[in-house]
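A single protein chain has been omitted; all remaining protein chains appear in their positions.
Chain lettering (A and B) follows the sequence in which the chains are written, and residue indices restart at 1 in each chain.
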Amino acid sequence: MDDYAIGVLTNVGLISFLALSAYLLLIAGEMSFGQQAFFGVGAYAGGMLTAMYGWPLPLAALCAMALGALAQFLVGLPTLRLRGLYFAMATLAAAEMARILFELFHFQRQLEGEPVGPDGTQGFRGIRWVFEHGVEPLGYLGIVYALLALALAAFLLVERSRLGATLRGVGEDPELAASLGVDVNRVKLGVAAAAGALAALGGVLYAHHNTYIEPRNFDIMLGVHSLAYALIGGLGTALGPLVGVALDIGALEGSRVFHGYRMIVFGGLVALLLIWRPRGLLDERAVLWLKRRFS
Amino acid sequence: MTDLAQNTLDGLFLGSSYALLALGFTLIFGVLRRVNLSFGPAVMFGCYAATWVHLNFGAGLVLLAIVTVLGSILAGAYVERLCFAPHRGGSAIAAMVASFALWMQFEELATIALPRHVYDFPPLHGGAPLAFGALTLRVESLVMLLAAVLVCAFLWWILYRTRFGVAVRAVIDQPQAAQLAGISVPRIFMLTFALASAIGGLAGFLIASSHEQVTPMLGMWSTMKGLLAMMLGGLGSLPGAVLGGLALGLLEAHSQWFFGPQTRDLIAYALLFILLAARVPWMTTRSAS
Partner (left out) sequence: MSLLRVRDVVTAYGKIEALKGVSLEVAQGSITCLLGPNGAGKTTLMMSIAGILKPRKGAILFGGEDIAGRAPHSIVAKGVALVPENRLVFPSMTVLENLNAGAYQRSDRNAIADDVERMFARFPRLKERAAQQAGTLSGGEQQMLAVARALMSRPKLLLMDEPSLGLAPLVVEEIFRIVTELHKDGTSIFLVEQNAHMALKVAQHFYLMEQGKVSFSGTPGALAEDEVIRRAYLGSSKT
């Protein structure tokens, strides 16, 4: 497999974490325009720990995930009681604040005579842990997908369980869920923390793949894109978001067929697709149909 | 002291442009109960159409204004047909994500049609700004404020003195009863969209000539400012949109003076977040379906 294909596939995997994070919140009934902020938190935190303090990547990733979970939890505390669009705008505001804070964040250490660390709008270069430890692109691809597979396995397990049914119940009809004794707010906060961790994990991996990150990477476009991937892929299963990412980054961008007007094609496809299937390709009905056909 | 006055003045002018954008957003939200993420991009499409005409034909300002408005209406109609008409009564998220998808289309179209990052746009008044004592006023700014006032008056007249306005208010108030009264809700949606797009187009023309340039970022910028102003003023309220726009303009002008451009934006977003988190009543009464 050539380097270009490996790069595309890795990208698909990285963004899938973000799309899954948006999907998780959608299932629980909340639309977030801000997951890119936690992606960024993971990227910066993980990058700083490995590049500035020499932490090993796995440890840095875990720490980044914890930070991402905490950050989203804190943002969720005052906002999850807001309905629909208000919550979405609150996440948008929070994410833009995060991006601006990244722009204002200067924190560098001198390592071997060179300054290392985030430098505001100049970005954060030199996140080279992966290269310094001899991990080949193919190997890294494997790591990303192994972790993604773990995440998916967790999702699929939860979806079959009572927790999964509770989550979907909260998403579809919170009043009904509350009347059945579910603590809707606690569930939503839990989902928020999990979504934050997931996005942050994607961010750490992203930072170490690119070796350079800057605040512009984590803008509103990334966030709305990941929301779109989750929706068009389908809200019926955790595989849905992956389908969405694969369609755009994999098929359209990767194939370079529509080079130069990929967004026009993709945008049109998305709008048309949503007319036909408002809940995505792999929506609940499609998943049910597939399950019946293959069991 | 003069600085304070100057910033307040600048803030009012800036706020007028935000108010116009917010009015367009709010009309669509109030009537359709949906957020149109392609609103800014449609305005940008109009501005780019005018830029293209300007580059190829050197047209005058009036013609450019007309092209901008018509271009925005055309782009808006495309968005309405593809993103909002099919999901009427259906999923709000699907409509919004579809409108985001079209946003992507508009941005790429802009970069294909006019590949350079920045294009000149003719100013309204080529000369020096006017001076009033220690304060300076640009002609564009005055026109912007005037435009905002006129649009408000025009909207008021439409809503409260015409048959169309009765229908629009009926649909805003109680869509089902509006249908029962013989009002064609799909037609009102379409016409409201056109009106909102026209207002956006006018705002876009004035903004472009005020900045004396257009860039592909105009789409995102307009959407963000319009959304922010609409939310600050109370979602779904037309007077709120104007107040929100003015407030945002004033906030930005003063924040920028004291803290610089990045902190300026930070403060605006922080204010919105705090108001939402505190669930201030005027902001959280209207529902998005």
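Just so it is clear, a contact is a pair of C-beta atoms (placed from the backbone, for glycine too) under 8 Å apart; a residue touches a chain by one contact, two chains touch by 3 or more.
These figures come from a predicted structure and were not determined experimentally.
Seen in the complete assembly, the chain not on display touches B. From the options B:6, B:136 or B:179, the residue with contact to the chain not on display is B:179. Contact with the omitted chain, checked across B:14, B:104 or B:170, is made by B:170. Within the complete assembly, residues 163, 166-167, 169-170, 173-174, 176-186 of chain B touch the chain that is not shown.
The criterion applied here is as follows: only the chains that are shown with their structure count from here on.
Taken in their complex, chain B has these residues touching chain A: 35, 37, 82-83, 86-87, 90-94, 96-98, 100-105, 107-109, 112, 220, 224, 227, 231, 235, 262-263, 265-266, 269-270, 272-273, 276-279, 283-284, 287-288. Interface of chain A with chain B (complex): residues 26, 31, 78-79, 81-86, 89-90, 92-94, 96-97, 100-101, 103-104, 220-221, 224, 227-228, 231-232, 260-264, 266-272, 274-275, 278-279.
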